[in-house]
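Next up is a structure, given as structure tokens.
For this view, one protein chain was removed and the others were kept in their places.
Now for chain A:
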């Protein structure tokens, strides 16, 4: 058994290939489950695949994932959700034939509690937190793209996560919307929910995360202090394609 302290997520030697395409190429990283970490990197770097592997949607070709001293490498996503590991999807995947409330309620009643009244409260709270209460009785296929993104977050929150994986949840938002989103996510972080957030809008990301990972070609090429990572030469080469000081 790996010797990790309690409340840690540790991924070691993660490889993932689809046929001949190697998407993840030996990822090692450890985080405290209360941390807020950002992941950046060019398209195709393997960020979303890493999230899929960590949340259990896809099994790694090789490697090990340890949560709180437990090997969860082969634990299916539905079990990980019950253990508090849950993701949102880059392209929203709403349950389009049922209402917004029902979308969120089904998460609460299956991942968090068996008690119906308690699940109602959890679902309503998540919906309020994401500012969607006025849409609660609307069928999910009748709401717009931005609301679908909010719904992804509300549904994930209803599972009462300990560690939340966010996949480009800020994409396509206006500045004001993005800042509102930052407030929501900061409040989650303050409650002790761990955050792993993939995002292209770096200045939004940096308002929340304390630590940054940059990926390229299925590997972590830099990690640590966000400022340091963003000014790292390898990062500028891979991600920015030149020497641009994005952080300033």
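In this section, a contact is a pair of C-beta atoms (placed from the backbone, for glycine too) under 8 Å apart; a residue touches a chain by one contact, two chains touch by 3 or more; residues count from 1.
Heads up, the rule we're going with is that contacts and distances are computed from a predicted model.
Visitor: Using the UniProt record as the reference, specify the protein name of the hidden chain from among "Branched-chain amino acid ABC transporter permease", "Spore maturation protein B", "DsbE family thiol:disulfide interchange protein" or "Aldehyde dehydrogenase".
Guide: For the chain not displayed, UniProt's protein name is "Branched-chain amino acid ABC transporter permease".
Visitor: Which is it among A:57, A:146 or A:201 that touches the chain not included here?
Guide: Counting the whole complex, the residue in contact with the absent chain is A:57.
Visitor: Which is it among A:26, A:44 or A:131 that touches the chain not included here?
Guide: A:131
Visitor: Taking the full complex into account, find the residue in A:8, A:73 or A:159 that is in contact with the omitted chain.
Guide: Of the listed residues, the one touching the omitted chain is A:159.
Visitor: Among A:99, A:217 or A:231, which residue is in touch with the absent chain?
Guide: In the complete complex, the chain left out is touched by residue A:99.
Visitor: Which residue numbers on chain A touch the omitted chain?
Guide: Answer for chain A: residues 55-57, 76-79, 81-82, 86-87, 89, 93-99, 101-103, 105-107, 109-112, 114, 120-121, 124, 128, 131-134, 136-137, 140, 155-156, 158-159 touch the chain left out.
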